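Sharing a structure below in structure tokens format, with a few things to ask.
One protein chain is absent from this view; the other protein chains keep their places.
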Amino acid sequence: MTGNHVKRRLAEDIFFKGMVCLFAFISLLPLFLILYYITKNGIAVIDWDFLTSLPRPIGEAGGGVFNAIVGTLMLIILSGVISIPCGIAAGIYLSENKAGKLASGIRLSVVVLQGTPSIVIGIIAYIWIVAPLKTFSALSGGIALSIMMLPVIVKTTEETLKLIPYHLKEASLALGVPYYRTILKVILPSGISGILTGILLSVARITGETAPLLFTAFGNQFMNINIFKPIDSLPYRIFYYAMSPYPEWHSFAWGASFILVVLTLVLNLIARGISVKWKTRF
Amino acid sequence: MSGTVSNTFQDDMDTQGKSIPGSTDRSEKRFRFILALCGSLIVLLLLAILVTLLVTALPSIKEFGLFFFIGKVWDATTETFGALPFLVGTLFTSFLALLISIPFSLAISIFLGEYFKEGAISGFLRSAVEILAGIPSVIYGLWGLFLLMPAVRFIEMKIGVAPHGVGILTSSLILSIMIIPFSASLGREVITLVPGDLKEAAYSLGATRFEVIKNIVIPYARSGLTAGILLALGRAIGETMAVTMLIGNSNFLPTGIFSPANTMASVIANEFAEATGVTAASLIYIALVLFFVTMIVNIAGTYVIHKLSIESSKEVS
Partner (left out) sequence: MLGNFSRVLSSMFVVFALICGSSVASASDMELLGAGATFPQPLYSKMFDAYNQQYKVKINYQGIGSGGGINQLIKKTVDFGGTDAFMTSKEVQSAGAPVLHIPTCLGAVVVTYNLPGNPKLNFTPDAVAGIFLGTITRWNDPKIASANPGVKLPDMPVSAVHRADGSGTTYIFSEYLTKVSKEWKEKIGAGKSLNWPAGQIGQKGNPGVAGYVKQTPGAVGYVELLYAIQNKMPYGSVRNKAGKFIEPTLKSVSAAANVKIPDDTNVSLTDTEAATGYPISGFTWLIFYKEQKYGGKAKDRAEALAKLLVWIVGDGQRYVEPLQYAPLSKEAAAKANKLVRSMTYDGVPLVK
């Protein structure tokens, strides 16, 4: 009787563990399928020509995504230039002011901004930038993406700086080093790995964003480096090619996806490398 | 320009040793002011977004008011706008996605937080989940178009419903894959936080691991798991590209899981570029609603996490 009871409980235990392992690994299945498809279909089209030539007219063979790669890089730089200084400064403010009305207001705003759907930010950038400037532009796309980067940078900066021991700051201040110099020369450098990681993660987050670009950066079949003109980007190209009926464009979509995924993976890897290697231990 | 910058920098270096109290004070103030300014900028940004949405949506809010939420007809030709089909479409896809993803994200959380905290397998699984979180939405959509869509169509043919291939189910499936990493990573963290002495007490009473997980770990980590689910829900509600590519873009109330529909985000993506007047205002009204819904979900999720961290710090002390 008791033996059976114990047996049943043990069987239950093993069954549960089996189920947990099973479900955990089933959830990996899509990942492998996605990576497999991207790699298989992507590598097949990627060659020098694909990386360095411009799109051809509809229905004509050949062409590449050079303008989209350049566009994506430009958007990253633009949004970074806009959001990184402000994000880090706000992060420092939060780590220096743990309580207070403004601080909690900022924290709340960061949470809300981080959760704001990307399409809403796209609309905002259209209303703020595209409509008044009377043109779709790389700038409007960059601003939309910078709004998405901002909360990530603020949050990681705050969290990193919070972990830096107080005595470091005290020691610096005690030596008569001015406050701002303490922050910039002592606190920031100690947290640099965390902040850089945050920046890279936020870049990885926005690199693949498409929705905010639909009504802002707009797309361009030509090469463009003017930030006041529409610009192409990898995610937009993928969307455009994926929805088309042309098999060659489908394979181009996979090729562009491969480039995009490699880009985000490399960013993630570097971020992780930095956070492990440069980590200042206390 | 860069010349002057390096000059002031140089000057700055020179004054370092001399330390003029007045100037340090002033620069400290200025420094704090810049920090506060950048911080307030974020609050202002959020307020500006809110005000912009409110003002531009006003024509529609005035015209339809709260009937907007119960109106079933979305028709640009007669300028009748009711957002119910999109509200239902959004909630339907998001909750279905959540339902599908919970067993998997819970399994990953328990696997990583309880069974295999360290080691090669868990490291592997952990990075896999991270990669999954990093794949862009549009690529999920692309993959869904060429793999998920034919698969769903195959099922639809087998059971004899209209074989669209796209619709609620297809979108929910892709969403569920996309949100697993969100609830799983938070779930792992809270499960790892469950105090060892509680579990050991249960083990010493002869409980099996399953019983410990069921009766100790899950109840203890409950609020954290809820927070993870809330954050995943927020993500699912706002997701645009993959859903737009797979939902079938029908402006009607969905009739079942195979029916084509539209979510709040996808209808904006489809129609915003061509919308004028009241149509545009109505789409922005939808954006406003979307903004508020995700805001509430995210604040609730963060609140739960916050409470959690306070509780756990109390227990430590």
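As written, the chain order gives the labels A and B, with residue 1 at the start of each chain.
Heads up, the rule we're going with is that contacts are C-beta pairs under 8 Å (C-beta built on N, C-alpha and C of every residue); 3 or more make two chains touch, one makes a residue touch a chain.
None of these values were measured; they are calculated from a predicted model.
**Student:** If the hidden chain were put back, which residues of chain A would touch it?
**Tutor:** Touching the chain left out of view, chain A contributes residues 56-60, 74, 77-78, 81, 84-85, 130-131, 134-136, 180-181, 184-185, 188, 218-222, 224-230, 243-246.
**Student:** Of the residues in chain B, which ones touch the absent chain?
**Tutor:** On the side of chain B, residues 1-2, 5-6, 8-9, 11-12, 27, 30-31, 34, 73, 75-78, 145, 149-150, 153, 162-166, 248-253, 255, 259-260, 270-271, 273-277 touch the unshown chain.
Following the convention adopted for this analysis, only the chains that are shown with their structure count from here on.
**Student:** Using Cα averages as centroids, what's the distance between chain A and chain B in whole Å?
**Tutor:** 14
**Student:** Would you pull the chain A residues touching chain B in the complex into a rising list?
**Tutor:** 9-10, 12-13, 15-17, 19-28, 30-31, 33-35, 37-38, 85-87, 89-90, 92-94, 96, 102-103, 105-106, 108-121, 123-124, 126-128, 147, 150-151, 154, 176, 178-181, 183, 204, 207-211, 214-215, 235, 238-239, 242-243, 250, 253-254, 257, 260-261, 264-265, 268
**Student:** Which of the residues in chain B end up touching chain A in this complex?
**Tutor:** Those residues of chain B that touch chain A are 16, 19, 24, 27-28, 31-32, 34-43, 45-46, 49, 52-53, 56, 103-108, 110-112, 115, 125, 128, 130-132, 134-143, 145-147, 177, 180, 184, 208-211, 213, 231, 234-235, 237-241, 245, 265, 268-269, 272-273, 283-284, 287, 290-291, 294-295, 297-299, 302.
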